[in-house]
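One protein chain omitted, others in place.
Should a chain be cited, it is by its letter among A and B, assigned in written order, with residues numbered from 1 in that chain.
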Amino acid sequence: MLIDPSSELSFEKSRPGRTGCELPKDRFAAPAGRDGLPGSLRRKSAPALPELSEPEVVRHFVNLSRKNFSIDTHFYPLGSCSMKYNPKVNEWAAALESFSAVHPLQPEETAQGWLRIFYELEQSLKAITGMDRFTLEPAAGAQGELTGLMMVKAYHASRGEAGRRKVLVPDSSHGTNPATAALLGYEVVEIKSNVRGRVDLESLREKVDRQTACLMLTNPNTLGLFEDEILKITDAVHKAGALLYYDGANFNALLGIVRPGDMGFDVVHLNLHKTFSTPHGGGGPGSGPVGVKEKLAPFLPVPLVEKSGERYFLSLDRKQSIGRLKLFHGQAGMILRAYVYIRTLGRSGLKQVSEDAILNANYLKERLKKLFPVAVDEPCMHEFVLSAKTGEGKGVHALDIGKRLLDYGFHAPTVHFPLVVPEALMIEPTESESKETLDRFVEAFQKIKDEIDTNPEIVKTAPHLLPIERPDEVLAARKPILTFRDCDLFVLEKVGHT
Amino acid sequence: MEFPEELKYTPTHEWARREGNRVRVGITCYAQQEISDVVYVELPKPGREAVKGKGLTVVESVKAAFDIYAPVSGPVTAVNQALESEPALVNRDPYGDGWLLEIDLKDPSEWDSLLGASEYQSQCITTH
Partner (left out) sequence: MLRTLGARRFEDLLQAVPDAVRVRDLSIPETASELELCRELEEIGRANRNTKQILSFLGAGSYEHFIPAALPQLLARNEFYTAYTPYQPEASQGTLQAIFEYQSLISELTALPVANASHYDGGTSLAEAALAGLRHTERRKVLVARSVHPHYRGVLRTYLEAADSAVEEFGFEKDGRFQREEFKKLLTGEVGAVIFQTPNFLGVVEDLEDVAEKVHAVGALLIIVSNPLSLGVLRAPGEWGADLAVGEGQVLGLPMNFGGPYLGFFSATKELVRRIPGRLVGMTKDRQGRRAFVLTLQAREQHIRRERAASNICTNEGLCALAASIYLTLVGKKGISEIGELNLDRARYLREAISRLKGFKVDQSVPVFNEFVVNSEKPFSEIESRLLAQGILPGAGLSRFYPEMKSAFLVCATETKSKADLDRFVRGLSEC
């Protein structure tokens, strides 16, 4: 068989005395000096790390890798995640020793190359978003949001308006938006969507007031629709003295098309691991730069990268800054990859990215809406949402359709999000996919649609062709087994040696 | 689905049973069905002040968390320790072994304002 079905842990494969890495045997310190560490500071019992030879370790991890879907092996139409191709030249650059073997605290004159990359990426992001200043420090979108809202809080406090305790979010927003606002002690107020899937202006005008700190908005929203009344929205919020926060997780439709800064947003976060092609790595690392308008710039975290003449330097001493967010300057490796991506595409290439992403999404929507109704039938931006409610009669849910797609060799779309659409299937093809791939995807959808009518059971119990079938998540949550030492807490009938 | 006559109910699907000033609280059969498999019950520390209508604790399924609201006000005097190792009791026996906690009732008028079985039952039917 092609894929090794074993799920034996490295700990279980371990045999005493083996190692995958030989280390130097020589010691330099004088024997008298060697015992400088009192016994009370020494470890009592050795950690039980696995003992395996190098070839065993290699086979272990290579076999594990083969049990994954990935963008380099499969189409990943995962809405809101922008699973696009990660160009290999990015990786080539990130692996250069002239970048990777540089210490973050080296004297600035020995790190001018790195500082230049930071500086240049900031200039590009400013141009792309229409903001005045960026911090590249946040490690991911969620930390970017936190950074952004901290600045909002600091801004209002600096104007003697710390009483602004409310953050408005649309009911279709990402879960991180309310979670971040709550972390900062804000009261979260939901704004209803109207029948066209957009922010309801009336409801917004009713709720925005002198207690409002900001409105957090994704545009295009999570239905893939552009908020066509955006200028009225930003105007209403600004009139109340509140700020506008742009969640740039969905930026892939806007490159060279429209800029948050021009729409009236005051704070923006971007995900370099989405729009700017840095790899997802099975859940990180990401990078979530935050851009602001001039009035919020004093509150940006430290450090910032500045340029004076031909010299780049870190600016640390900034009195109104919200402080430090990361151990060092940010996810440098991701920043370098994003820089390479933007240089590769250039001005017209970036615009082409968004145009192709929009075209792909609309093409797919037009073909799929014949199978499942689309949430709002209008031209979409880079993604759209179908409702699988029609399958309900047969007991088939959006989740089941997603799982069945795995059997056909496609990753599942985002399911059951946004919450405003029942049985949501959120689909984002990105610009990376060819028409042929999209057509094959439609065929798979068609087959599943037929199966729902003729043999719903095969959909409800899917997938059938992957290394495992559906895992028992209730068992996993009721009796958490989180390390190999917990394993003997319950007996497994089979360990995958089928 | 059961709606025991001797219990009182809240519109948010908690039930309450009174013995003297001691009020035992759980979630209804209807609620446990809606939640499906309960995987965890967050038990408050005894002594914590419950405030009628305010969130008191949380019941989790695999993919969701549900707030449980206090039916009456007063200090929490006991929690059901058995749920720590066996949260499934909430599904298996919602009105019996699956109880959540007990509150020392301070204001008896709060008790009177709770729903009766038939009132609660008709609410479940209309919302379903």
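We take it that contacts are C-beta pairs under 8 Å (C-beta built on N, C-alpha and C of every residue); 3 or more make two chains touch, one makes a residue touch a chain.
What you are looking at is a predicted structure, and each value in this text was computed from that prediction instead of being measured.
Peer 1: Considering the complete complex, identify which of A:Gly283, A:Gly309 or A:Gly393 is in touch with the unshown chain.
Peer 2: For the chain that is not drawn, the touching residue is A:Gly283.
Peer 1: For the full complex, which residue in A:Glu122, A:Glu145 or A:Glu383 touches the chain that was left out?
Peer 2: Of all options in A:Glu122, A:Glu145 or A:Glu383, contact with the hidden chain holds for A:Glu145.
Peer 1: One chain is left out of this view; which of A:Pro104, A:Gly163 or A:Pro422 touches it in the full complex?
Peer 2: A:Pro104
Peer 1: In the full complex, which bits of subunit B touch the chain not displayed? Write them out.
Peer 2: Contacting residues on subunit B, toward the hidden partner: 39-40, 42, 58, 60-65, 67.
Methods note: only the chains that are shown with their structure count from here on.
Peer 1: Distance from the CA centroid of subunit A to that of subunit B, rounded to the nearest Å?
Peer 2: 38
Peer 1: What residues of subunit B sit close enough to touch subunit A in their complex?
Peer 2: Going by the criterion above, the answer is residues 37, 39-40, 60, 62-63, 87-88.
Peer 1: Going by the contact rule set out above, which residues of subunit A touch subunit B in the complex?
Peer 2: The contact residues of subunit A facing subunit B are 473-474, 477-478.
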